[in-house]
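Read the structure below first, then the notes.
Every protein chain but one is kept in place in this view of the complex.
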Amino acid sequence: MDRHVKLSRITRAGSAVAIGALALTLAACGSDDNSNGAAENTSSAAAGGGDLSGELNGAGSSAQGSAMDAWRSGFQSANNGVTVNYDPIGSGDGVKNFISGAVQYAGSDAYLSDDDIASAKTTCQGGDVVELPVYISPIAIVFNLKGIDSLNLDAATVAGIFNGKITKWNDPAIAKLNDGVSLPSTAITPVHRSDDSGTTQNFTEWIKANAADAWPYDPSKTFPVKGGQSAEKTSGIIQTVTAGQGTISYADASQVGTLGSAKIKVGDSFVAHSPEGAAAAVSKSKMVEGRAASDIAIDIDRTLTDASTYPLVLVSYDIACTTYTDANTAKLVKGLFSYIISSEGQQAAASAAGSAPISQDLFTKAEAAVNAIKTS
Amino acid sequence: MAATTAGPSSGGARPAGHDTVRALLRTVDTKRRRRDRTMTVLMYVAFGVAVLPLVSLLWTVVSRGIGRFDVAFLTHSMRGVFGGMDAGGVYHAILGTVIVTLGAAIISVPIGVLAAIYLVEYGPGHRLARAVTFFVDVMTGIPSIVAGLFAYALFVLFFGPGVHFGLMGSVALSVLMVPVVVRSTEEMLKLVPNELREAAYALGVPKWLTIVKVVLRTAVAGITTGIMLAVSRVVGETAPLLLTVGVADSINGNPFEGRMMTLPVYVYRQFSSGLVPCNNPNVACIPTINYDRAWSAALTLILIVMLLNLVARLVSRIFAPKLRG
């Protein structure tokens, strides 16, 4: 008995020492610094000059998550004292947290509703809401079909494919649009997003606007057709499409990689996705009326007929207040947003996330909006 | 091991009569023998079929994970890492996992051990003890995501929606951990011979001191083993942490504020980040970087779990009281 007691004491002491040692090792040798030459290239006046410090918290859309990673990284390396956090928790929650004051800025795949603006006014000390369409991303219709890189598709055909009405790649509806392409008789496997997403919202909006007859569903964040192959997030979509044969889906154009992608029918011609086309579609669309000057909300016109535009596009906004009680917060938000809309910031996003840089016209409006941010 | 030595074919010299009977049995019953053979083969096949995926799993994790598994990977976080950058590591996730799991252990070990003491030392015969035993069993089967939902609901009550910090994860994990600790501690306490208790009582030691100084001391190795096995079970939980602790890319050592990364969530997160398109030819970019990190993190996680298991078994082997000896 005595022996056991002694041994158990040793055990206890031993485990205490082990845990202590583990904690020490862990505390001693970790690093947040990942700048081994890769992220050192961004420091300029656009990023705020380097005199800022403090912490800024944002939350919202996961669509602009990887662009926001690039922006945060660029802004932080230009301003060493700054920490910017962004939680990609989804547009809805991001806006909710922004209105409740839990975060200082939000990212959202849809512009604020009138109700949200009314509530946000209280959060913003009576000031206006700054809403900038900073992340413009064409949505590509991607497919995996041996030997075919490009196809012409119109909205009605896309509707038929995702609706389950068109089931073979050599269906007359597809063949009619693609003269001279030898289509296989492979079965079509449409793949959709299994999580709720802004990409699905924009994709269904585009189909509904162009082919209402073939698409009985309302646009929504949840894909409306039941059944069929699906996957989570853009990366899951790409993985699933790549893994199968005869698969087709919709995804942020930046992630297309080596997959084939469709030209969609705009007016009378077929247009391939491109950052320029997406930016053109945004700048040719109308702004939502009756909003403050700093609130740049755009109703994307899905039925544009100009062949220089690609109206199947996702626009994600960054949202903030014009007025903050805390002077430093105002400075930080202003600095971050100036960097985001600057050509440097937009380039960083284009390179990291493949988004389309905003047009000069949009930049001028956004710059004015950002300059309106001040302390109350 | 009777089966291996006492088969019908074993045995040395026997009377001739027996041999003819045996021969008769054998020739007539080819059907029975064939069935026996078939079943033996089936056993081996079942074993092979089952081992195959498990071996493949381990092999894949090791072979794909070893590539990035180095000091830089273990000592860096993911802060500032994006796209296909050849950087980033798992340090913040290891730290988060250790903190969250330690928190869960701090919550559940006292509750679990005390409850087990109640069940063994005070409980027998009481209705409450029967209820506790029954519900501890039921609790063993709580799906991990339900534990996560519970912790989320609990903290939303106090902090409002959208709240995420380390302690929430600890609470969720302790819901899963407590029943395991109770069950294993209970078994260990039951193994402590009553003679020890009675000897202590006879010397006039109060009951609580008897329990603390004699019963617990005797069972401590077994209890430690049980706790470590319980820890190794919850350390790989993903779903409840996804709901409660959230994700982060910087080091956060404070369990009371802010999101934290944990290893299992890290694996999932890297997996769902998928392939990097590498659009810009001017930037160094590894297309499969996210999968590579996921495999390496999975390897790290498996190593931690295995280590906990091994240590637990060593503790129980080396320090186990030799009750009958």
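Lettered A and B in written order, each chain numbered from 1.
Methods note: a residue touches a chain if its C-beta (ideal position, glycine included) is under 8 Å from a C-beta of that chain, and two chains touch if they have at least 3 such contacts.
We adopt the following convention: contacts and distances are computed from a predicted model.
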item	value
Absent chain [UniProt protein name; select from "TonB-dependent receptor", "Phosphate transport system permease protein", "Formate dehydrogenase iron-sulfur subunit" or "Phosphoribosylformylglycinamidine synthase subunit PurS"]	"Phosphate transport system permease protein"
Touching residue (missing chain; options B:Ala72, B:Leu102, B:Leu149 or B:Val311)	B:Leu149
Listed residues B:Ile66, B:Leu128 or B:Leu314, member touching the removed chain	B:Leu128
Positions on chain B contacted by the hidden chain, ascending	1-4, 6-8, 25, 32-33, 35-36, 39-40, 42-47, 49-50, 53-54, 56-57, 60-61, 110-112, 114-115, 117-125, 128-129, 131-132, 134-147, 149-150, 153-154, 156-157, 161, 175, 178-180, 182-184, 187, 189-192, 194, 197-198, 201, 206-209, 211-212, 226, 229, 232-233, 235-239, 242-243, 264, 267-268, 271-272, 291, 294-295, 298, 301-302, 305-306, 308-309
Residues of chain A in contact with the chain not shown	62, 89-93, 96, 187, 189, 191, 194-197, 217-218, 220-222, 224, 226-232, 240, 243-247
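The criterion applied here is as follows: only the chains that are shown with their structure count from here on.
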item	value
Centroid spacing, where centroids are CA-atom means, of chain A and chain B in whole angstrom	37
Residue ranges of chain B touching chain A (in the complex, touch as defined)	75-83, 85-89, 91-92, 94-95, 98, 102, 160-162, 164, 196, 217-218, 220-221, 224, 246, 250-251, 253, 259, 272-275, 277, 279-280, 283-284, 287, 290, 315, 318-319, 321
Residue ranges of chain A in contact with chain B within the complex	1, 4-5, 7-8, 10-12, 15, 19, 22-23, 26-27, 29-36, 38-39, 59, 66, 69-70, 72-73, 76-77, 83, 87, 89, 93, 96-97, 100, 102, 232-236, 238-239, 254-257, 351-352, 354
